[in-house]
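As you look at this complex, bear in mind that one protein chain is not there, while each of the others sits in place.
What follows is chain A.
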Amino acid sequence: MAATSRTPRSQLGIDRADVRRARTLARQVGKPIVDLATRHTTVSVERATLRLAGLGGADPDGTPWVNRLADAVRADVGLEHGVSLPVWDALARGEGDDLLVLAQKAAAGSVTFRVPEGKDATRARTASRRAVAAGITRIDRQRGARERMIAKVGDAPSKPWIYLIVATGDIHEDIPQAQAAAREGADVIAVIRSTGQSLLDFVPEGATREGFAGTYATQENFRLMRAALDETSKELGRYVRLTNYASGLCMPEIAALAGLERLDMMLNDSMYGILFRDINPVRTFVDQRFSRQVHARAGIIINTGEDNYLTTADAVEAAHTVTTSQLLNEYFAKEAGLEDWQLGLGHAFEIDPEVPDSFRLELAHAMLARELFPDAPLKWMPPTRHMTGDIFKGYLLDGFFNLVGAMTGQGILLVGMMTEAVVTPWISDRDLALQNVRYVMNAAGNLREDFHPAPDGFIATRAREVLGEAVGLLEQIKADRSVPGEPPLLSAIADGTFGLMKRPADKGKGLEGVAAKAAGYYNPATEILEGDQR
């Protein structure tokens, strides 16, 4: 809100009271979800905590030790107290010299866990907090290292940051491709994950050389790629950022690994997993809150996934669902401690080019996002739905996409490829795409100075209309009582308010990994992350 007061007059003639109303509604809709999230834990939150305490590696079958240990604790005493107290109690009782030995013994069935009480509980609490604090300190050091490196070698020279994707499936192929992309001008490299990783309930281990349409997110892959990009950053004299995905069933663990290995941006949407991957809503909201707390601490910029709404729904009809989701993502992000500069709120250029005035509509939607979130970097996603294989038309469409990006001061621009939907980008596709971006930024990058939409013109009117519809949708969600006793947003998700996807709170993948917290629940990571935040 401090942000809106800095922009004294709206270019789009938006009433500031409407913006406040939208944010108030987002808070009212989001708050019961936050309350729900604080009352629950998940297997992945607990495993992330063990990872922060330094437990890594996997058994000979490739099952991570954090999974083995968390499963063993859960089998003995349930999940509702968290794993920290039973684990550090077992260590104090001499069941293992360290977490790894304990996990190995637990996997072999030779440790019995209990929920400690009294002095034993205090002892386990203190020890677990010390162990997890070491991991958080490592995250803090990585944040410091990023800041020092940017100060020393320099930052990306201009906005928007140019965001390019690599996705070979083999980390050792990804690295030279990523370095080449950085040399060609990428400010941000995203390593696309292997198809299907979001539904794995464990994080694969080690450097991986096989994946489907992408490369597995693993701690070692993160480390290898970050080290390679550090080299390239020094060579180029600008810090090249690295992106991956904190999404799916292991969202909190991936967030922790990203913090530990100094990733710079993470895709992390509040509802994407629910709607598009059929992951249980409660699981998602609990995991999301923890992972955002980690991102806040690690100085990681999140990228939200609003572009996905427009790949399944009509980009004109559903424009307000993007705004609604941005407002919810903003609320959840700030509640978790993220700051404006960390909010890469997503939106996309997906209107059917056959629709009359499609460019003006795109511009209206993008200007609305810019005006609602003046201090957020915003992530601008290129056309995909209407990229037909006609690469010549696609190249023109990408040019118009870049023009909207230039005119609306986007922070992060995912470079559109004319061969979208045809092949994974060739070296020439990438080069041509970057030429397109450079031409538009060079030719029209400062157009924003001169361009002011007419107050009652098509663009300003459309922007106000979309905001009005978003407020209407938030009001409708707030009033949703279709599942009594549940937060209205869960009811709304259950009855298909978002697209045609109905996702009830008691269905979906990963539900069995959710537990309501017992009275004595303890998680040192949450305590540290929330304690330092307040």
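We take it that a residue touches a chain if its C-beta (ideal position, glycine included) is under 8 Å from a C-beta of that chain, and two chains touch if they have at least 3 such contacts; residues count from 1.
Convention: contacts and distances are computed from a predicted model.
Student: Pick, from "ABC transporter ATP-binding protein", "Beta-lysine 5,6-aminomutase beta subunit", "Fe-S cluster assembly protein SufD" or "Transport permease protein", the protein name that UniProt gives for the chain of this complex that is not shown.
Tutor: Per the UniProt record, that chain is "Beta-lysine 5,6-aminomutase beta subunit".
Student: If the hidden chain were put back, which of A:E184, A:D201 or A:D357 would touch it?
Tutor: A:E184
Student: Consider the whole complex, including the chain that is not shown, and state which of A:G13, A:G78 or A:G196 touches that chain.
Tutor: A:G196
Student: With the missing chain put back, one of A:A421, A:A454 or A:A479 would touch it. Which one?
Tutor: Of all options in A:A421, A:A454 or A:A479, contact with the hidden chain holds for A:A421.
Student: For the chain left off this view, which of A:Q11, A:Q28, A:T311 or A:T461 is in contact with it?
Tutor: With A:Q11, A:Q28, A:T311 or A:T461 as choices, the missing chain is touched by A:T311.
Student: Could you pull out which residues of chain A are in touch with the chain that's been left out?
Tutor: 169, 180, 183-184, 194-196, 198-199, 212-213, 276-278, 311-314, 389, 421, 426-428, 431-432, 500
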